[in-house]
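Removed: one protein chain of the complex. Kept in place: all other protein chains.
Each chain gets a letter, A and B, in the order it is written, and its residues are counted from 1.
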Amino acid sequence: MRHFTSVGDVSDINALVTRALAFKKDPWSKRELGQRRRIGCLFLNPSMRTRLSTQVAAQHLGMESILFNVGSEGWSLEFEDEAIMSGSTVEHVRDAAPVMANYFDILALRTFPSLQNLKDDYSELVIRQFIRFAGIPVVSLESATLHPLQSLTDLITIRECIEANPALQTRKPKVVLTWAPHVKPLPQCVANSFSQWVNAWGGADFVITHPEDYELDQRFTQDARLTHRQVEALQDADFVYVKNWSTYRDYGKIYCNDPGWMLTHEKLQVTRQAKVMHCLPVRRNVELSDEVLDGPHSLVTRQAANRVWAAQAVLAEILENLQHP
Amino acid sequence: MRHFTSVGDVSDINALVTRALAFKKDPWSKRELGQRRRIGCLFLNPSMRTRLSTQVAAQHLGMESILFNVGSEGWSLEFEDEAIMSGSTVEHVRDAAPVMANYFDILALRTFPSLQNLKDDYSELVIRQFIRFAGIPVVSLESATLHPLQSLTDLITIRECIEANPALQTRKPKVVLTWAPHVKPLPQCVANSFSQWVNAWGGADFVITHPEDYELDQRFTQDARLTHRQVEALQDADFVYVKNWSTYRDYGKIYCNDPGWMLTHEKLQVTRQAKVMHCLPVRRNVELSDEVLDGPHSLVTRQAANRVWAAQAVLAEILENLQHP
Partner (left out) sequence: MRHFTSVGDVSDINALVTRALAFKKDPWSKRELGQRRRIGCLFLNPSMRTRLSTQVAAQHLGMESILFNVGSEGWSLEFEDEAIMSGSTVEHVRDAAPVMANYFDILALRTFPSLQNLKDDYSELVIRQFIRFAGIPVVSLESATLHPLQSLTDLITIRECIEANPALQTRKPKVVLTWAPHVKPLPQCVANSFSQWVNAWGGADFVITHPEDYELDQRFTQDARLTHRQVEALQDADFVYVKNWSTYRDYGKIYCNDPGWMLTHEKLQVTRQAKVMHCLPVRRNVELSDEVLDGPHSLVTRQAANRVWAAQAVLAEILENLQHP
């Protein structure tokens, strides 16, 4: 693996999940792999799980991680080609990225979409420009439209549940991605990325449910079944992934904030004792009720804990590729 | 020791002080103790000495420290049970703390009081919720009402002075905590905590002096002698601890900002060449005069330097307890 920005960078999803689970059993098994290597983690936006789990994963691999809050600790970056930089941006990615490439072996990058301009966001300008000008491996710590480390974690967590439950090994588990209410417009990243990974994995019966007007980009949802009826979607579900996102087509809006879409204990009755997933942070009693989050079916802490193993598996693959390209 | 949030977590104060002083002589003597261990340090508020000395102590113990500015680098946290999170807080401690517990072996936490609501602050909601939901050892890097690492440092510094001065070994030294003026309302933490530790230690004749209306919570001051006459309190003092705090009962106010309470060289004439202590940062020529701070009796730099050994003794105890609970 050279870069890690979407499921397209992964040649074998199941093998990567297997590797992550092996690291979970033996975190320090590759502690020499990152010796004298450095990962630079650039944050253009806030991050908690991603930030911390990447540091932990790097430590397990014996690699130095250097973190940098781009906007507050350094200079605001320009990403447009041929910009006349007489405005508020201080440094162009054309100049910053090659410098980073001299300091680090791997560059990891966190950026959010503007939610103002669909075309700009969905072109993934920021991460694309870093890849173009850095010339070293680039890892997405969430980008404008995708969050692949989160999706890898999600598949790791689903695999763990399947391995622990023989009933799930005899049929394709039903995985439901359900929209949830929120108080502000959020990116589509987690929903896009989860859809992309579940589709590429192919191991699930995959259903997406959301209110009208919240259609996601079909590039990511592909052949997943779509329904606006949440109850119907939840029927017989094994896994329910809860997530808010803002509108895609009339971009970045909140139309429906119907509290009725909040996932509750009652709604889960029609499922097959479905496990409930969320990437966190979660707005309690807005997206998901306390009773569900604190109940026995919640996987949210485990998902977040598995972030370490997801990051570690990805970094290990990239480090090995640096040694033997 | 499992947690470290107040003197109540310490079984033997003198033994802990002794251990800290042993680390001061031989900083790297336990450099294997923290191998493959991580401390996560969460900052909900600014910190300089605490932040830096904890990192240094962790390095001496061979432990990785990961620092995280919660508000600016991550998400603002919610601490109230059953909150409907449609406001400005993005993540609940119920979700964040268990995740941290998966990333770290020890969780350290810096938080200030609101100074708006006595009951909320004095219930220590923030640190209590972290302990409740993390399930791993929690270390206070200053909380709403206490600052135990500071108080441990203070006792270490007093012990050093006693050991260096035979006259102080034949009688209980007189320790005076005196209120000082300031320009803004400050927490009661350092004063509460110093009182709590000096009382629990029992090795001093302890007097507290402050203007009327500045009474501290009696849970911490206990049987210390109280007087509103600073000069009387200073009489024959061996140690004078200078600190501002805002009002406790009519909570978080400044009533008296009488510059007359500033400690000066002249006032110290009635003491027994008392050593002068302050936790820093100090407002020079408001709380304490330059002449005192820069004079031969000031212990402020030594106190701050001893922060390393206080943190190291506490972390060592917690790490040993993790190995052999």
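We take it that contacts are C-beta pairs under 8 Å (C-beta built on N, C-alpha and C of every residue); 3 or more make two chains touch, one makes a residue touch a chain.
Remember, predicted model here, so these are calculated numbers, not experimental data.
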Even though one chain is hidden, which residues of chain B still touch it in the full complex? 28, 43, 46-49, 51-53, 55-56, 59, 69, 72, 183, 280-286, 290, 293-294, 300-301, 304-305, 308
Omitted-chain footprint on chain A covers residues 36, 38, 40, 64, 66, 68, 72-75, 78, 82-87, 90-92, 94-96, 98-100, 102-103
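Basically, only the chains that are shown with their structure count from here on.
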Distance between the CA centroids of chain A and chain B (whole Å) is 40
